[in-house]
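With one protein chain held back, the other chains of the complex are shown just where they sit.
Read from first to last, the chains carry the letters A, B, C, D and E; within each, the first residue is number 1.
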Amino acid sequence: MLEVQEKAGFIPNVFLTLAHRPDEFRAFFAYHDALMLRESGLSKAEKEMIVVATSGANDCLYCIVAHGAVLRIYAKNPLIAEQVTVNYREAAITDREKAMLAFAVKIAKRSAEIGEADFHELRGHGFSGEDIWDIGAIAALFALSNRMADLTAMRPNEEFYLMGRVPKSK
Amino acid sequence: MLEVQEKAGFIPNVFLTLAHRPDEFRAFFAYHDALMLRESGLSKAEKEMIVVATSGANDCLYCIVAHGAVLRIYAKNPLIAEQVTVNYREAAITDREKAMLAFAVKIAKRSAEIGEADFHELRGHGFSGEDIWDIGAIAALFALSNRMADLTAMRPNEEFYLMGRVPKSK
Amino acid sequence: MLEVQEKAGFIPNVFLTLAHRPDEFRAFFAYHDALMLRESGLSKAEKEMIVVATSGANDCLYCIVAHGAVLRIYAKNPLIAEQVTVNYREAAITDREKAMLAFAVKIAKRSAEIGEADFHELRGHGFSGEDIWDIGAIAALFALSNRMADLTAMRPNEEFYLMGRVPKSK
Amino acid sequence: MLEVQEKAGFIPNVFLTLAHRPDEFRAFFAYHDALMLRESGLSKAEKEMIVVATSGANDCLYCIVAHGAVLRIYAKNPLIAEQVTVNYREAAITDREKAMLAFAVKIAKRSAEIGEADFHELRGHGFSGEDIWDIGAIAALFALSNRMADLTAMRPNEEFYLMGRVPKSK
Amino acid sequence: MLEVQEKAGFIPNVFLTLAHRPDEFRAFFAYHDALMLRESGLSKAEKEMIVVATSGANDCLYCIVAHGAVLRIYAKNPLIAEQVTVNYREAAITDREKAMLAFAVKIAKRSAEIGEADFHELRGHGFSGEDIWDIGAIAALFALSNRMADLTAMRPNEEFYLMGRVPKSK
Partner (left out) sequence: MLEVQEKAGFIPNVFLTLAHRPDEFRAFFAYHDALMLRESGLSKAEKEMIVVATSGANDCLYCIVAHGAVLRIYAKNPLIAEQVTVNYREAAITDREKAMLAFAVKIAKRSAEIGEADFHELRGHGFSGEDIWDIGAIAALFALSNRMADLTAMRPNEEFYLMGRVPKSK
């Protein structure tokens, strides 16, 4: 996320808002980077799909708009953010990615009902145990992040709305 | 939590489970300590009430049993954990604490609907802006924690079930 | 909607899909035009806000993307579509418009619970009886439209995603 | 519906209520007739079952009572309206009709979740693509109709309650 | 209920079904009679309204049809059963009765959320403590009864559908 934004030349509001509590700020971004930047069986775009789909399920404006922008850039696809936000079942993504998002949204909304059948389904699509941890942990981290955004009435920077939509200039 | 457990003489399973990913482990506990150990307008027992009530709303066995134990100890009340888990409205706590838990559970379950009326209600009970951050942020952190426990099928250590129930011996 | 699209130079997929049944097609657009084009106490942008907010509540990709484009143009606001789709409570709109959308979403999701208190609230914001019919009837028409889009797996034209986002060129 | 009611000798309240907006009135009944009166793989009684089951799912008094009457007459079955309104799973209808109603109620309540598996299930019961359009489109039309009835507090004519219950006289 | 049915000349299926377990049968009807036949601040018709409204909320065909018949007779109103089943808010009953049914349906669907404000509301409509016990206890008894009907796939006797609809003959 950071690298994308540095190039974009503005400071995302999540930094300004969370900086109110520096220790929590540092720990949050340490968690974020440990999880989102590590080598993984998931591509960068797939990780952002998880963020956008679960934030969509939670109706979190900041995360949908900010991470929707990052998703468009990583996926090199100007149409994907709305599709994944609104209804991943109709998105132009692979069946494997739909299974990944179904699991992520179940973690987001009814994690107590997760069971062996869910893991079996993911393994059938070729996800390893580490991949499954990544999927679930990203959904879990943005369960926190969505709630902090709502608690602080965090507003997306205007720049995010257009990022990744116009092929070249931006 | 750590200090209580050191005295108790066992390693909570959350440490063993999350240690699978050391970087995420460190960041999680850094966040936990930054939020849960800081000076606050909330007492230690009130913070644990928030953990237990929101984990109850999310049906998370590990967090209910482990933090229920900590809550009994901090509140010096062997009956409070079940009350706050099942239905905080019927718990033997103050009206101020019920308002705190109503807000925390709303963050846990429908944070997109949080609005000015909710903040007004909390301020009417004497909670400051920093207190409100604490309430919401604890609910948000355990939104993450509950999901990680479900993802990893984390099981509560047997010792937790009895901690804080018998006046003296333990 | 039509006039916007004529200028845009493409045929929205809703026309192609519904043309499969010409009689139903004609009746649908007759209803649409009778309701959406009539003189009203609601502005064109407000009518589209109702479409977008209720389609958001129903997770309907086609209607969110197509009518989000129209809303951006009518409101001359490139940011409004995501805000109204995801969480109208956080959108940069007036309190009167938020009350309008609260009623529209209630019609969309739990119309059997509509009662005198809801009408009273709207009248307090200056909405007339005819305005209330417009709000409710637009929510009702798009209850139909969202379901037809889901039934037919209608996909938004790619052009819609960018319309109204870039100040001049488009 | 009209032909039944002409014989019955009274004007259903839906005509009086919607006549307040003549253009919308004409378009609504044009849509209704295009869909409900066309030749179809569904019988007249089956079409009314869809109206009654989805109106039951939406708790719409007018549509349940008015179309329940029509259903009793078309099905020549004085018991069927309550069964289909309350719980189509327990109604004395065929398994094919239960599959039809399961789809219709899914369109009524969670159409964004409709997918290939649902179409497959219907085709397995012998429904054609046109039949599936009919089922979904009737559910969609009465999604509109139920909401207009709630918006206008439309009350069923007293005559409807008894129509089709007593074998001969009526 | 019994006295009505004796006059009607048939044995309601609830007797046949529950007779499979004679001890439970006797206890159930002892409870039913103790609660439903005692002197009360509620009229016989009001008690049956509670049965029908809560059975409607639970989608229980047997109880809706059988007790709907009894309600029509006690209330001498051939239209009331559908109104109370589908949406008590729109029924032609008093505001006091609507408050009674709002409380009963809350007991039926979310009794853990019952609190002092609910009792205050009922007392404001003149209900005594004993009346409130009656309302809640009838909702509770039919929570049991609805579930037994569903468990046993109990079917309403055909006679119930028409009882109390035709002014004189029956």
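The rule we apply is simple: a contact is a pair of C-beta atoms (placed from the backbone, for glycine too) under 8 Å apart; a residue touches a chain by one contact, two chains touch by 3 or more.
Being a predicted model, the structure only gives us computed values, none of them experimental.
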Legend entry - Omitted chain - touching chains that are shown: A, B, D, E
Legend entry - Residue in contact with the excluded chain [from B:64, B:122 or B:143]: B:64
Inset, instruction - Kindly state which of the options E:53, E:75, E:91 or E:143 is in contact with the chain not pictured. - result: E:143
Legend entry - Option touching the unshown chain, where D:26, D:44 or D:89 are the choices: D:89
Legend entry - Where the missing chain touches chain D, by residue: 87, 89
Inset, instruction - Over the whole complex, note the residues of chain E touching the chain we left out. - result: 20-21, 23-24, 26-28, 30-31, 34-35, 38, 58-60, 107-108, 111-112, 114, 132-133, 136-137, 139-141, 143-148, 150-152
Inset, instruction - Please give every residue of chain A in contact with the chain that is not shown. - result: 112-113, 115
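Keep in mind that, in the parts below, only the chains that are shown with their structure count from here on.
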Inset, instruction - Could you tell me the least number of steps, going only between chains that touch, from chain B to chain C? - result: 1
Inset, instruction - Name the chain whose C-alpha centroid is most distant from the C-alpha centroid of chain A. - result: E
Inset, instruction - Could you find the chain whose CA centre sits the greatest distance from that of chain D? - result: B
Inset, instruction - Quick one: compare the interface residues of chain C with those of chain D and tell me same or different, with half as the dividing line. - result: same
Legend entry - Matching chain pair for A-C (criterion: over half of the contact pairs shared, by residue number), options D-E, B-C or A-D: D-E
Legend entry - Distance from the mean Cα position of chain E to that of chain A, given in whole angstrom: 50
Inset, instruction - Quick one: which residues in chain A touch 2 or more of the other chains? - result: 59-60, 87
Legend entry - Overall pattern in which the protein chains touch one another (line/ring/star/complete/other): other
Inset, instruction - Would you mind giving me the full set of chain pairs in touch? - result: A-B, A-C, A-D, B-C, B-E, C-D, C-E, D-E
